[in-house]
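First the structure, which I've put down as structure tokens, then a few questions once you've had a look.
With one protein chain withheld, the remaining protein chains of the complex are depicted in position.
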Amino acid sequence: MQIASRRLPTVDNPRKSTTLTVMTGLFTLYCLLPLGWLVVNATKSQADFVSTFGLAPGREFALWDNIAQVFTYQDGIFARWLLNTLLYVVVGATVSTFLAALGGYALAKLDFRGKRTFLLVVLGSISVPGIALAIPQFLLFAHIGLTNTPWAVLIPSFINPFGLYLMWVFTAEAVPSGLLEAAKIDGAGEFRTFLQIALPLLAPAGVTVLLFSFVSIWNNYFLPLIMLKDPAWYPLTVGINQWNKLGSTAGNGALVQNLVITSALLTIVPLIIAFLSLQRYWQSGLSLGAVKG
Amino acid sequence: MAPTPKRRRSPIGLAFIAPFGTLFALVFVVPILYAAYLSLFQDKLVGGNTFVGFANYVKLVQDPQFLDGAGRVVWFTVVQVPIMLFFAMALALALDSMRLHGARFLRVTIFLPYAVPAIVSTLMWGFLLGVKYGLFGSLNRALGTDLDPFAPGTTLISIGVMVTWAFTGFNMLIFYAALKAVPRELYEAAAIDGAGEFQIVRRIKLPALRGSLVVTIIFSIIGTFQMFNEPQILPSMVANSGVTTFYTPNLYAYNLAFTGSQQGYAAALALVMAAITIAVAYAVQIRGLRNADR
């Protein structure tokens, strides 16, 4: 290490630039500012929230009180929302990633009738606005009796066209066809070849797709909003907005901004942890999507 | 590489694609066909459902509110997407230059907003940009100015600030990943040939980003064309921000369907927007590929 740092700057180890760091730092500040506001205001009581300056701490430190209140307000429904969200995210992200891997593998390594059309339709579907789908989806699901059940949120989340695309690209590049042929010559069936040879090789892209699904399901708002009527099945996003609206609708609504803000903070903390701990996978998976274009 | 044996069309391929395909049909294809069907009808509050042919589409292309919203998202896309991608690219290049102190921290922090749900981010920005009690209020008092980020003329800029905040990191990561895929020997070879850092950026790095640029442009266009959450949530927080019920086509469709009970018309609108989005994305793709071949 010592020797390396004493060496002259090279392409791989250039001199650090303070100017560049400061410029990048300014952008980082822009990214952190709102989050800072959220953290500061999650420590305020409702009375302090309406009466003190936003970026300064309140008169009392109420974070723990707020957290306790978030979990007890309306008979502790927040915990239920958290569990719902976890259910939607874990089941949704796992199934969608597996289906994407299966489909991506088929697109890259197997042949079937209508493959080109299939690809075109799936890729085209990425640009269909969510609202365009939501209304007919809702009517369709209502027809088969799925609305107001967890399935109404889960089934649409199983399909991740972008994930399928990433898996297709990744399989084409990272899974050597020769290896698959060899496995088949050894007598392995197509599905076993996929599970035992291809799937382990697809792990890096798999984690990327998993993370994308994770974030998009965790943050999904519109679909559960129209599909679910029973607050017991709400995910966090819909629940929080429900609490937020309590305060801004005219009438007898309760004003619980401190709970809205604290619950918003609690909602993004798990995501941030997932980000930090799995960040190298984002990059490895994305690099493939990016290179291929 | 040994020539791969010719693949035969086998039912096994279909079996692999079937689970995705079936659910895809249920979640995408059938609802879209259903929307197309709905778009040919008008459901009246008094008088019920009647077949109207293409009347909804004819009405749509003459609807000043739809055109206003569509024009707004196009204008927004033309301005916001280049700015965001410029920042994303500059940040990716800065990170890749290996000249930053604390690069890991910076990279993660810039990516962080991507994890924040739109509801939470609108809540935060709504406060920060507020003129009365937000940061802009303090700024105006300090400087004696009268800037209002949520006046009808400036709201779109504020939304741009929010969207840029949320997605720059995501795009940066795509660019960064592409840069990381460039073999570093190339840089060394260039340096030995006497190329300066800026020349390396211009001749090696920027061309290497072309593919990912196409991807990010397409995703950004799709995203901004569908803008919904921010304009939907803002009016409850800020007075007269200029956000109308038809501010973006998606918001208009939502209001038509859920407040105006005009499902057929909303379906027509949604399908037209989808068609426009696909056409634009496809055009970008074609152009991007043609440039890459040159």
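Worth pointing out:
Going by the order they are written in, the chains are A and B; count residues from 1 in each one.
Heads up, the rule we're going with is that contacts are C-beta pairs under 8 Å (C-beta built on N, C-alpha and C of every residue); 3 or more make two chains touch, one makes a residue touch a chain.
In this section, contacts and distances are computed from a predicted model.
Per its UniProt record, the hidden chain corresponds to "Extracellular solute-binding protein" from the list "Monovalent cation/H+ antiporter subunit A", "3-phenylpropionate dioxygenase subunit beta", "Acyl-CoA dehydrogenase" or "Extracellular solute-binding protein". Touch with the chain omitted from the figure is made, among B:Thr22, B:Thr145, B:Gln199 or B:Asn240, by B:Asn240. Shown as candidates are B:Leu40, B:Ala151 or B:Leu206; the residue that touches the absent chain is B:Ala151. Of the listed positions A:Thr43, A:Ser127 or A:Gln257, the one in contact with the omitted chain in the full complex is A:Gln257. Chain B residues in contact with the hidden partner, per the touch definition given at the top, are 42, 44-47, 126-127, 130-133, 151-152, 235-240, 242, 244-246, 255, 259-261. Within chain A, the residues in touch with the undisplayed chain are 46-47, 50-51, 247-255, 257.
Assume only the chains that are shown with their structure count from here on.
Taking the mean of the C-alpha atoms as each chain's centre, chain A and chain B sit 16 Å apart.
Those residues of chain B that touch chain A in the shared complex are 1-2, 4-5, 7-14, 16-17, 19-21, 23-24, 26-32, 34-35, 38, 87, 91, 94-95, 97-102, 106-121, 123-125, 127-128, 133-135, 138, 165, 168-169, 173-178, 180-181, 184, 187-188, 191, 197, 210-212, 214-215, 222, 225-226, 228-229, 233, 236-237, 249-250, 253-254, 257-258, 263, 266-267, 270-271, 273-274, 277-278, 281, 288-289, 292. On the side of chain A, the complex with chain B involves touching residues 11-18, 20-21, 23-25, 27-28, 30-35, 37-38, 53-55, 99-100, 102-103, 105-107, 109-113, 115, 118, 121-122, 124-133, 135-137, 139-140, 155-156, 158-159, 161, 164, 177-178, 181, 190, 194, 215, 218-219, 221-222, 226, 237, 240-241, 244-245, 248, 260-261, 264, 267-268, 271-272, 274-276, 279, 282-284, 286-287, 289-293.
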